[in-house]
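What follows is chain A.
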Amino acid sequence: MTLTTLLLLAAALIGIGIYGALSQQSFVMLMMGLEMILNGVMLAAVAFWAFSGAGVPEGQLLTIIVMAVMAIEMAMGFALVVAVFRGKQADMTESLTGLKH
Partner candidate 1 sequence: MFLNELLLPVLMVTFMLTVGAYVVAVLDRLIAGAFGAPQAGSVWLAPMARGAWLMTQHANATEAPDWQAWRLAPALYLALAAIGLAVVPWSESLVATDLVTSVVLWGSVEALATVVIFLHGWSANALLPLIGGYRYVALGLSYILISMFVLIGVALPAESLQFTQVVASQEALWNVLRQPLGLPLFLIVGLGMTFWGPLNLADSADLAGGTASEISGPPRLVWDVARAAMLVAFSGVAASAFLGGWLGPWLPGPLWMAIKMLAVLLVLLLLGRLLPRIAPERCVTLMWVVLLPLSFLDLVWAGIGALL
Partner candidate 2 sequence: MNHGIGVDIAFLLLATLAVVTGWRVFRTDSMVRASFFLLVSFIAVGVIMILLAAEYLGVAMFFMMAVEMTVMALFMVMFMMNPAGLNPMNMVHQERIAIGAGIVGFLVLGAMALFAVFPDQPVSASLDPVKSLGNEMLGDSMLIFESAGLVLLTTMIGVVVLSCHRGRYGAAAEGSLPPGLEPGGDPAGKPEEDEEEEGGGHHHHHHHH
């Protein structure tokens, strides 16, 4: 368990997250992709804190903030999905064409 291996793992998680966020058609699955990216980000932040930041408290704080961001992302995401679903009965990204025309 070194900084390099931890960062490689974080990179792998972020890569999977990017794939998920770009490829999924359903809003909820798309949000899962975003969460996966943030998962990697948090791991990287903690790894830097542990190996290369000499344990500065801001490193941990950053992770807490990312967790808060995840909560916000999910809450906002679901609210938007509910609003869109009410309006258009759509739960897929392709069904929203409002900005295309």
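A word on the picks: all candidates are chains of the complex that A comes from, given by their letters.
Here, contacts are C-beta pairs under 8 Å (C-beta built on N, C-alpha and C of every residue); 3 or more make two chains touch, one makes a residue touch a chain; residues count from 1.
Note that the coordinates shown come from a computational prediction; the quantities given were computed from them, not determined experimentally.
Colleague: If you apply the contact cut-off given up top, which option from 1 or 2 ends up touching chain A in the complex?
Modeller: 2
Colleague: In the complex formed with candidate 2, which residues of chain A make contact?
Modeller: 1, 3-20, 22-29, 31-33, 35-36, 39, 42-43, 46-55, 57-58, 60-61, 63-65, 67-68, 70-72, 74-76, 78-83, 85, 91-94
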